[in-house]
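Of the protein chains in this complex, all but one are displayed in their positions.
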Amino acid sequence: MTTSVAAAVPSGRFRMAAIARWETLLVLLLAGLVVEGTRVSPYFLTGQNFANLVSAVMEIAIIALPMTLIVITADIDLSVESMVGMAGAILGWLMVAGLPVPIGIPVVLLIGALGGLLNGVLVTRAGIPALVVTLGTLALFRGVANIVLGPTVISVWPDWFTEFGFGTIAGSPIPYTLVVFAVLGVIFWAVTHATWIGRQVFAIGKNKDAARYSGVRVQRIRTWLFVLCGLISALAGILLAARFSSARNDNGTGMTLTVVTVVVLGGVDINGGKGTIPGVILAAFTLAVLQNVLRLAGVSGEYQGIAVGLLLIVSVTVPYLARQSRVLIDRVRDGRRPPAGSAAPGEVVS
Amino acid sequence: MAVDTLRRAQLPGVAGRALNAIGRSRELTLVAVMVVLGLLVTLGAPQFLSPSNLGQVTALAAVIAIAAVGEAIVVMTRNIDLSLESTMGLTAFLVGDILQHAYLPVPAAWLVGLGAGLALGMFNGAITTLFRIPSIVVTLGTLSIYRGLVFIIAGGKQINLVDLPSGYSNAATDTILGIPMFVLVAVVIVVVVALMLRTTRFGRQIYAVGSNAEAASILGIRSRWVVFWVFALAGLLAGIAGVMWGIYFGTIYATSGSGIVLQIVAAVVVGGVSISGGSGTVVGAALGALFLALINNALLLLVLPQEVLQAIYGAVILVAVSADALISRRQRRLAAQGARQ
Partner (left out) sequence: MTPRVSLAGISKRFGATAALTDVSLDLLAGEIHALVGENGAGKSTLVKILAGVHQPDAGEIRLDGEPVTIPNPPTARSMGLAVVHQEPKLFPDLSVAENVFLGEPPKGPLGSIAWGEMRRRAAGLFEDLDVHLDVGAQVRGLSMADQQLVEIAKALSVDARVLILDEPTASLSSHEVDRLFAIVRRTRERGVAILFVSHRLEEVFALCDRATVFRDGRHVVTAVTTELTTDTLVRHMVGREVVLFPKEAGTPGDEVLAVRDLSDANAFREVSFSVRAGEIVGLAGLVGAGRTEIARVLFGIEPRVTGEVRVEGLPVNFRSPSDALAAGIAYVPEDRHQDGLVLDFSITDNVTLPILARLFPRLFVRHAVEAHLASEYTERLRVRATGVDQFVQALSGGNQQKVVIAKWLATRPRILILDEPTRGVDIGSKVEVHRIMNELAASGLGILMISSDLPEVLAMSDRIIVLHEGRIAGEIPRADATEERVMFAATGQQHIAQAVAREPAAAGPVTGEANGGR
């Protein structure tokens, strides 16, 4: 009874194999880029370059973690780049107004969480598509950053702050921000893939109704994911301001594209329900190396935008093409074309 | 103007009647709001009504409105195009570059710009329909790619007004019978697109695809073909807007137009085009663009901080879609109740 239908549908092991395949591709890509990097410049393999390479992408990598969960639940958060800007702006403004940075940081994180809450409430309670809500907050948060800072640039920060943002652990090429990312990465990895919270997140992405009817608190989880993303984007904004030692109203512009690219490159399905944290972590490093190699090869910042955009489109197109070719291969192997309009396996027919 | 005359489910109560009025004609509501806003601004800054001010504001609004018309038809098919600002920037710079070096006469240069816009739109449409990738992802990517192309063409330089044919920028504010040329062009475009939407099969298919993709395919409507051409058309319109942008400002940078996609989407959303597709008018989108331009102008004249502008755009988007969501949810509930009489 289950035999011929089962053949058409992947079992658990096959699914694992598919994920492993994507991550293998990424590792190969990463390796290839590293090789290219050593070819392009002798400076590539130095500790200093490693620190630069990694630092440049840490904020993006950090935001990619909660963004992955949001995309798995079939939502999206476009406002992250503006939250980055708003967080840095408010922190700087508070500092100038007299509030010491160590107190300012928790305040800004709270504001980040509240911004995420706004996103979450509008998406779950008002039922507005996440795309539109976060497009609105993309503008709104950037607007707040504009209002708070205006054209001012805040470039005087406490030493420990800028040291944390840009410096490395004594004697090693490991940036402090990498430690932050490592900690967060491990937490997200564990929660997503080893706890039942992650299981519920995947359930929401695969079948929101069935999840809800199975007692999963769908709206609550979705809202919390937006809150988390806001909080972490604010953290990233603080780190960015620390690294550049500067808060401007346009901090973070363009980050949304890069974060989405990292997530998609990491194998997360933009339509929801599938993805892995380790894949995204790999993708973040792959992007870091790519940007580094491009820069060492003399490609300036603006052109890197093209590279990222192309990378985004390619990393969504390739899985689609792979799926289509597998369908074609299956058909050829079966030796006959299935009749047009066959039911999908499991479809109720009466 | 082709105003949609559908009769929608009526909501009860005073608040309901107000929402009904808004729901029935977003366009009229916008006009009313703009009149009120205009009056308020004039009280604080009488120069608002001066021909030169009105001319400038409406001319720039016209440029955004044309791009908003393109965005509107994309949204009507339940898609979105975030790359229009880069298309605008690219065509503006391309045309400026050509004229700066006098490679071609002005009309030919304009045609090149339009062609570029069309090509960029077709690329968006092709990737979206061929590979079935959500348009949000595709246009997020091309937003960056197209902007990168501008940088390549610019090579670090900018276009200066002095290098362009003399009197080039005047076209923006030259008037015929007191109405700026740009406004007339925008009006013509809005009318043409509105007529297309209202009276041609293709236009109705745009609404159908956005309203119920499944039913559309059952009826044999080739959704992918429709969506492809919608993106192409949006690119073309963005190209026109880009050319006009170049004329208006004269000086063009590689970053020209950056950030404007939010204004375009806000115009579309506030103009009554539903983000889930299937409804709305390009007249509404154009009026939305005018509305936002008026707000911008009001801030300037009333010497209010310009920084609040972004925040206002964001708030406008959020308020408009929230109101839409509320109205449609109540309508749906009423319709379900109506089923059991």
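The chains carry the letters A and B, assigned in the order they are written, with residues numbered from 1 in each.
In this text, a contact is a pair of C-beta atoms (placed from the backbone, for glycine too) under 8 Å apart; a residue touches a chain by one contact, two chains touch by 3 or more.
Source: prediction; values computed, not measured.
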{"item": "Candidates A:T73, A:N119, A:N146 or A:Q200 - the one touching the absent chain", "value": "A:Q200"}
{"item": "Options B:Y207, B:W229 or B:F291, residue touching the unrepresented chain", "value": "B:Y207"}
{"item": "Footprint left on chain B by the chain that the document does not show", "value": "5-9, 195, 198-201, 204, 207-208, 210-212, 214-220, 274, 278-279, 331-341"}
{"item": "Absent chain, residues of chain A that touch it", "value": "1-6, 8-12, 15, 190-191, 194-197, 199-200, 202-203, 206-207, 209-217, 219, 273, 339-343, 345-350"}
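Criterion: only the chains that are shown with their structure count from here on.
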{"item": "Gap in Å, rounded to a whole number, between the CA centres of chain B and chain A", "value": "30"}
{"item": "Complex interface listing, chain B residues touching chain A", "value": "80, 127, 131-134, 136-138, 140-145, 147-149, 151-152, 254, 262, 265-266, 269, 275-276, 305, 307-315, 317-318, 321-322, 325-326, 329"}
{"item": "Complex contact set, residues of chain A against chain B", "value": "76, 122, 126-129, 131-133, 135-144, 146-147, 150, 249, 254, 256-257, 260-261, 264, 270-271, 302-303, 305-306, 308-310, 312-313, 316-317, 320-321"}
